[in-house]
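Below is one structure, written out as structure tokens, with a few remarks after it.
Note that this complex is displayed minus one protein chain, with the remaining chains in position.
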Amino acid sequence: MIDYKKKLATLSLQTKSIFSGHPIAIAGLIGFVIFVLIALFAPWIAPQNPYDLMVLDIMDGLLPPLSKLGNGTTSWLGTDAVGRDILSAVMYGLRLSLFVAFVATTVGFLIGVFLGLLAAVKGGWVESVIMRAVDLKVSFPGILLALMMLAIFGTGVDKIIYALIIGVWASKARLTRSSALSEMQKEYIDAARISAIPNWRIMLKFLLPNSIAPVLVMVPMSLSGCIGAEATLSFLGVGVPITEPSLGLLIANGNDYLLSGKWWISLFPGVVLVSLVLCINVVADRIREHNNPFLKSMNMQ
Amino acid sequence: MNNTPLLKINNLTVTYPLNSEGSDVLKALDNISLKVNSGQIIGIVGESGAGKSTIGKAILGLLDPPAKLVSGEIRFLGNSLVGLSEAQFESLRGNQIGYIYQNPMTALNPVLTIGEQVIEAIEANTDMRGKNAQEYAIQLLERADVSFAEDRLQKYPHQLSGGLCQRIVFAIAIAAKPKLIIADEPTTALDVTVQQSVLQTLIKLSQQEQIAIILITHDIGVIAETCDYVYVLRYGKHVEQDATNKVLQRPTQDYTRALMASVPLIEKRLHRFALNEEDNLEDTSTGLHYLQEKQTTQDSTNEPLLEVRNLSKIFITPSSMLKAKQSFTAVKGVNFTVQRGETVGIVGESGSGKSTIGRMILGLEDITEGSVIYRGKDLKLITDSTERRAHCLSMQCIFQDPYSSLNPRMSAGENITYGLKIHNLIDNNKAGSLAQDLMSLVGLKRKDADKLPHAFSGGERQRIGIARSLAYRPDFIFCDEPTSALDVSVQANLLNLLKDLQEQFSLTLLFVSHDLAVIRQMCDRVIVMKDGEALENDSNDNIFEQPKHAYTRSLLEAMPKFQGLAQY
Partner (left out) sequence: MIRYILKRLWHSGILAIVMSLIVFFGLYVVGDPVEMLSDDEFTEQDKIDLAIELGLDKPLFEQYFTYAGGMLQGDFGTSFVHNRPVLELILERLPATIEISLLAMIIGLSIGIPLGIFSGIKNNSRASKIISFFTTVGYSTPNFWQAIILIMVFAVFLQWLPASGRGLTNSMFGIEWAWLSLNGLQHMALPAINLAIYKICMQQRLAKSGTQEILYQEYMTFARAKGISRNRIIRRHLLRNILIPIVTITGLEVGGLIAFSTVTETIFSWPGIGKLLLDSIHMIDRPVVVAYLILITMMFVFINFVVDVMYAFLDPRIRHQK
């Protein structure tokens, strides 16, 4: 318990040293936290459930922001063609977009770290197979790969998560391997080996904690990348199904109405999407900068 | 004009901010004054953190931010250099004052040819262009003793050896016949055998061209060989200055005296280094008891503890589509024995295979041919896993690099006892106190056992490493250049500790080093290695006083000679 508290203390200290004196990054972090909270509590704070066809009224369709709905409530951000409240749709869309990106990033990260460590420790043909697979993946743009996968498997939330995982794991595996290999050159690994410490313990207790830092630094970047990729694929109509609109699909739905002056349907999901990705990216940049010795020395100027 | 010194520094102070607000600063240089006359070679000596390199950078306006020149005066030929513009510095650098870096491999741009880099310096500082510049470049390389100068111009830095690259850096530095060269550890990154000749070239150039040199180094031997006058620095502060002979023979300050006493001598073997060591205030009795418990169980036979028979190692890079199999023989049929309680040294240059032998003995490297007999048994032939493990654990290692030999994510105590706990050789609840006992034994504080490695200095980390190997109560310890990354005074302290431990517990050590003087001080018997072969194996005195092999003699000749170093 004390150990846990201690770790929490060092973590908060670390967070402070990363963010103090960088107002843009702090704003990004706060923004991100707010988005996550909205996504988590969407079912309780959204004015209506946009998935529930019973509450939708076609008579409320295509109303501009601040309009009164048939049931007497105000639609702050307007409604779409089927009378769905845009604010609610954005909240639910945010929920789905973040969910997909979180799951894909986490699973991709775990797979990547595991394979990277395995390649570094095992060497030989295991390493060759893993690293050639990484080369294959890296030489191919992620969005095309995802398109290809979705063309094969069809669309759906689970399918898009698989497609995104494929995009995430390879770079993590490559980085973990190179980081682990440079750790393995170090003498504390030799010290563990001559003390006959079993390989799996060396992997978990020596290699993993010491080689994971540079990979962790990449995680926020992957997260924002996944959000963007999911939005793009959904916009193109090969992502999430029409019944569960994510931010990208909401924009696509509104796209048809843009030219007829009904701007609110696309604009609000778009603004939320861009702000979300931007928030994550400024935080990601700050973390990377903090971990880069070159930039660090210069920031003291 | 004659009594105007070439360079004069008065009360120079340079600071680094320690926090982002700059309220807390580290004084890299604190009120330093020095003087160089034309044609003179002066030395600046000090250990790491002394601020030696900062002086050189400050003179040429090359201080990297956030370092800041706060106060003081630098006058070159009477003109102030403080606050010059970048353009004014440009006309000074290379032209009037040359600079030589410690590591030639990082000082030369990897994607430009040697020719491009030398000619660039010529064109920047002289009127010579095109063909003239090219010819002059060849001349310069020849003057810096670079063979095949014309061919070398076409090469890239990575195609040449470190020694050659450093000579090329010399050539660049003298291109515009500057009046002063600042040489920052010019030989430290080079192999022992070439250090001497590279240094000779630098001195020769200085004499031929009447160039004054500020030689910045941690190596007292280099100072003794080259400098007329020396300044001793510590933590950015001036300690002592005088003619080199006086400082080396009759130092007036405690720090200088301790520094001189720390320099391992090659002339004779001392029992211990004569240092003013602080008494160990910690209670060491339980640690002593822990280690002595084991000693009583030992059988005392006359057979050697370790016997290495015809040991060879060939590294093979596997063949691929377009590349034939390549092999490199690191160790060629080496034989030797180590008796119980004996310290055997292996000395050789980098690539001589000396560490590989140790790694094969420890099982970190596969043995290509030959065998290692330890406690009368060939490790390869032991099949029982418990016996095998006991065998392995009784051989330990003290590593070279204090910054990588400990797991950074484990506390010092955890590092020491982790293996014991894994093998259930100690109860989990007793591990903490054992770690403390061992730490006190190697001169560390008991209460520091909970700290992570980064909280310790290099010397302290090596002590933790020693404690870790002692935890297994080993019969045999392989010391792989345990002090080569340390400052000379820290080295002396650590070597004293090893001598004490060896005496107290009659440890058996195999001590590998590139430093002849360290080997001289530490070992009973010495093996000289070159290119994987053991050339000579004899007692300490015989090797150093009557070397039989020509290579051993050349190694000894390459050592800096300095007579009359202060003896205590």
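Order as written gives the chain letters A and B; numbering starts at 1 within each chain.
Here is the rule we use: contacts are C-beta pairs under 8 Å (C-beta built on N, C-alpha and C of every residue); 3 or more make two chains touch, one makes a residue touch a chain.
Note that the structure is predicted; figures quoted are calculated from it, not measured.
Asks: Tell me which of A:Ala104, A:Val215, A:Leu273 or A:Ile287 is the one touching the absent chain.
Replies: A:Leu273
Asks: Any idea which of B:Leu12, B:Ala28, B:Ile172 or B:Leu393 touches the chain not displayed?
Replies: Answering carefully, the residue with contact to the hidden chain is B:Ile172.
Asks: Based on the whole complex, identify which of B:Ala28, B:Ile55, B:Leu69 or B:Ala107 touches the chain you can't see.
Replies: Only one of B:Ala28, B:Ile55, B:Leu69 or B:Ala107 touches the chain omitted from view, namely B:Ala107.
Asks: Of the residues in chain A, which ones touch the absent chain?
Replies: Residues 24, 132, 135-136, 139-144, 147-153, 224, 228, 231-232, 235-238, 248, 251, 255, 258-259, 263, 266, 270, 273-274, 277-278, 281-282, 285, 292, 294-295, 297-298, 301 of chain A touch the chain absent from view.
Asks: Which residues does chain B use to touch the chain missing from this display?
Replies: 60, 62, 64, 86, 90-95, 98-99, 101, 103, 106-113, 120-121, 124-125, 156, 158-159, 169, 172, 176, 320-323
Note that in this section only the chains that are shown with their structure count from here on.
Asks: Round to the nearest whole Å and give the separation of the Cα centres of chain A and chain B.
Replies: That gives a centre separation of 47 Å.
Asks: Tell me, which parts of chain A touch chain B in their complex?
Replies: 21, 185-188, 190-198, 201, 205-206, 209-210, 297-301
Asks: Give every residue of chain B touching chain A within the complex, in rising order.
Replies: Touch residues, chain B against chain A: 17, 20, 64-66, 359, 362-364, 389, 392-393, 395-397, 399-401, 404-410, 415, 418-419, 422-423, 465, 468, 472.
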